[in-house]
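Remarks on the structure that follows.
What you see is the complex with one protein chain gone and the rest in place.
Chains: A, B and C, in written order; residue numbering restarts at 1 for each.
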Amino acid sequence: MTPIEVNVERVSGDEGGGRRHPNTCPNCRSHFRDDELRHSLRVCAQCNHHFAVGAMERIEQLLDPGSFVEVGGDLRAADPLAFVDLKPYTDRLLDAELATGLGDSLVAGSGKIVGRPTAVAVMDFAFMGGSMGSVMGERFCLAADLAVARRMPLISVTASGGARMQENILALMQMAKTVGAIDSLREVGVPYISVLAHPTTGGVIASFASLGDVVVAEPGALLSFAGPRVVEQTTGEKTAPDFGRSESNLRLGQLDAVVPRRELRGELAKLLMLFSPAEDEPTGDNEPLPTVGSDDNPIDRVLGMFGLGRKRG
Amino acid sequence: MTPIEVNVERVSGDEGGGRRHPNTCPNCRSHFRDDELRHSLRVCAQCNHHFAVGAMERIEQLLDPGSFVEVGGDLRAADPLAFVDLKPYTDRLLDAELATGLGDSLVAGSGKIVGRPTAVAVMDFAFMGGSMGSVMGERFCLAADLAVARRMPLISVTASGGARMQENILALMQMAKTVGAIDSLREVGVPYISVLAHPTTGGVIASFASLGDVVVAEPGALLSFAGPRVVEQTTGEKTAPDFGRSESNLRLGQLDAVVPRRELRGELAKLLMLFSPAEDEPTGDNEPLPTVGSDDNPIDRVLGMFGLGRKRG
Amino acid sequence: MVRVSDEVRRLRKRFEARAEESQIWDAVQLARHPDRPYTLDYAERLFSDAFELRGDRAFSDDEALITMLARYHGQTVVAIGHQKGRDLAERTRRMFGMPHPEGYRKAIRAVELAERFGYPILTFVDTPGAYPGVNAEERGQAGMIARSVLAFCQASVPIVATVIGEGGSGGALAIAVADRVQMQENAIYSVISPEGCAAILWKDAGQAKKAAYAFRPTARACLDLGVIDTIVDEPSGGAHADLDASARLLDTALRLSLAEAEAIAPAHRRALRRAKFRAMGVWGVADEPTNQDF
Partner (left out) sequence: MVRVSDEVRRLRKRFEARAEESQIWDAVQLARHPDRPYTLDYAERLFSDAFELRGDRAFSDDEALITMLARYHGQTVVAIGHQKGRDLAERTRRMFGMPHPEGYRKAIRAVELAERFGYPILTFVDTPGAYPGVNAEERGQAGMIARSVLAFCQASVPIVATVIGEGGSGGALAIAVADRVQMQENAIYSVISPEGCAAILWKDAGQAKKAAYAFRPTARACLDLGVIDTIVDEPSGGAHADLDASARLLDTALRLSLAEAEAIAPAHRRALRRAKFRAMGVWGVADEPTNQDF
């Protein structure tokens, strides 16, 4: 559905162009049963390749069991442009919903991670390439609303080829709308953690997904505004094999960390703890604190004028 | 007095090492009488080379005649470390004062440019290489104090080899102190215009001088943290002839403009006008303004909820 | 079963009914006309004084996007606009109006300056898009666009954006979040170029005309969809036919939009601007409220 989708296929290693089974590792060709993959968090046991994870399964992986409550689940795209290309937009939507069981490319709600409440917004690349339209934008904002209302952090997990062309300018405006949601979080001091999964490109990475107070990515994910094929076709430049990948982005200053999927829940739990209010702690070993010394130095008098003292520890 | 001073000599074109007369152009070797140079704003009439300008002469060039009032003119360096290298610091200070007629490397005060009041802080490279010590820092802060008190802009003109080693840590602290002065301007919304003259390096460019709301430089000025010789000696890298020059800095995003000295007063006047409050203006040609149209579109109702309307011009 | 509001049905009908195909393609071509006035052409005619603010204070001065302090009807404003360039040398220097991250970083700097002194911001949108090159990507094109959008969201000063030519995708939106958004009559605003859309959805860039008709990048469609507030008239034949007349028409609309933006209480401006964009989008409501496998 998006310019990036095509490149994503290429980047995921399927150079031969042949149709591969979704449970066959595109990297090492190992094949897994679906329950095996689900059990391994959809990480290849042989080569550590990270398979795509659907939104609902991602929520299962990350949240405490039974803690998730969805918001905006009943929203559906409305085709305001009456858009038809080779196929009507409404048909594409129906196909996507039938294929994924989802109403759009993002699932929003709230839940808990190791007991700490959090709002969540999780994308699903299988729904029209994780494209960003009106419903995705509104659902993301509903998750942010929850975060603001309950003063709990927001965590997003993104996987997107970019904006949904079938909604054209309204799709573009979802960039402004979702960034506005981040602004509302910042206004009240609610933390936002952005997790970038393969691929996060186009309008999604050029809006909310880049604005996390902390931004982490899964290994090997393609994270770029324009995909490698668009870059090559438009500018004639060659792209390196690691173009736009998580590891390059870390080196280039765009990420706080690359976190393997097996560690993701743990790292998010740690961040939720760090972003939580101070705890009373037992006062360690009770060593006596040094006293504030006095000094005959004249500077003290100047500092004293401003209510500032000096001491020797 | 500073690591940069040496490089400055080299950059100003005096490669031969021979002692040249200060009124001989280091670029084209034209020689001028002092009154000629003063009349041409110390710009070479042959090749446009910008000679150094002393602080008091710079003030004459820029401010309306007779408008300058100095502050902090009685402050003098106090040698707290009782610093002696090959020569005592106190001797160096005395030599510098005798040579320049100035009490330190910066002259502060207020004045007018084309009738608009402004605070000014002007450096003089001839005073110990324009080095930054306690007096320079305090004088700069006094100029900022004036700007805050009278809600008038601050203009600085810098020329400095960096911090004054003879005051060591106190010299370093002038970076924090002068940046604090900029912070006080920002707190009340008073504009600060920084003019960088040859050379502005070290602690001066790494503090207040880089923080202008607008930053302009004279042509060909060396503007860098480390001078070219320090870079070459420390890292073994070669520096290009245009290393750190105004023109490179403009290209590299560090400057708003390179302004020839002859245009400087005019550009500053324009900026003071732009930074001054709105004026009532005669209402042009009085063409009728378009009326706010109404539209049957439902979006209007949604926008109406937020007090927002739309119109067709 | 999805319930869709009557409003959306009415919108759809309107779009289906209009035989505006040729009109849309005319706009695409006029928006890209080589003689179309650019940001600097308007700056010359609208501002009595101007001082260009250059550089991102980090990497370079990106000439595809210009920022300036300027005097507009007696008050100081910060102007931000894409600049395509007129002849080949200038076009190359200005990358055909396609900014690198440095351009957006310069825009953010200008927004911060405006915010510091309470100056209104006027933006002029005219870009095929952000530059899609390797270096631009490596220096964080996506993140910088996001940060620019955020800077425009966070500002409390009045902002008026005008799409004066091509409003191309995220590279346009980066400077187009405003209290009032205007489009010139023949400007276009879209999430991808007609050619790009055609290449992907029709597998044939030659179908650009068909794509343009399907996704309607016109001012009229943007107004109908609630994305812009005002359509700014152009001289007959298009903005390039008479630059002075075009500037006068823009001036008239701009003054009114700016007055409206200034009329909003500063303390509410940020929240209202957010609410304005929050309202953008249309959707229906499904009978089954949740996802299937949940």
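Methods note: a contact is a pair of C-beta atoms (placed from the backbone, for glycine too) under 8 Å apart; a residue touches a chain by one contact, two chains touch by 3 or more.
What you are looking at is a predicted structure, and each value in this text was computed from that prediction instead of being measured.
Chemist: Which of the displayed chains are touched by the chain that has been omitted?
Modeler: Hidden chain, whole complex, touched shown chains: A, B, C.
Chemist: Among A:H39, A:K238 or A:K270, which residue is in contact with the omitted chain in the full complex?
Modeler: Touching the chain that is not displayed is residue A:K270.
Chemist: Which of these touches the unseen chain: B:C28, B:A45 or B:L252?
Modeler: If we include the chain that is not displayed, B:L252 is the one touching it.
Chemist: Check each of B:C25, B:V190 or B:A226 against the chain that is not shown and name the one that touches it.
Modeler: Looking across B:C25, B:V190 or B:A226, the contact with the absent chain belongs to B:A226.
Chemist: Which of B:A96, B:V135, B:I193 or B:V214 sits in contact with the chain that's absent?
Modeler: Candidates B:A96, B:V135, B:I193 or B:V214; residue touching the omitted chain: B:V135.
Chemist: Determine and list the chain B residues touching the chain excluded from the picture.
Modeler: 1-3, 55-56, 70, 73-86, 101-103, 107, 133-135, 137-138, 141, 163-177, 179-184, 186-187, 201-203, 205-211, 223-226, 230-231, 234-235, 237, 239, 243-244, 248, 252-254
Chemist: Need a quick check: the contact residues on chain C for the chain that isn't drawn.
Modeler: 57-59, 101, 105, 139-140, 143-144, 147
Chemist: Identify the residues of chain A touching the omitted chain, counting contacts across the whole complex.
Modeler: Within chain A, the residues that touch the unshown chain are 186, 189, 191, 210, 213-214, 250-257, 267, 270-271, 273-276, 278-281, 284, 287, 289-290, 295, 297-300, 302-303, 305-313.
Heads up, the rule we're going with is that only the chains that are shown with their structure count from here on.
Chemist: How big is the gap, in whole Å, between where the Cα atoms of chain B centre and where those of chain C centre?
Modeler: About 36 Å separates the centre of chain B from that of chain C.
Chemist: Hey, how far is the Cα centre of chain A from the one of chain B, in Å?
Modeler: Result: the chain centres lie 44 Å from each other.
Chemist: If you look at chain C, which of its residues touch at least two other chains?
Modeler: In chain C, the residues touching two or more other chains are 5, 11, 225.
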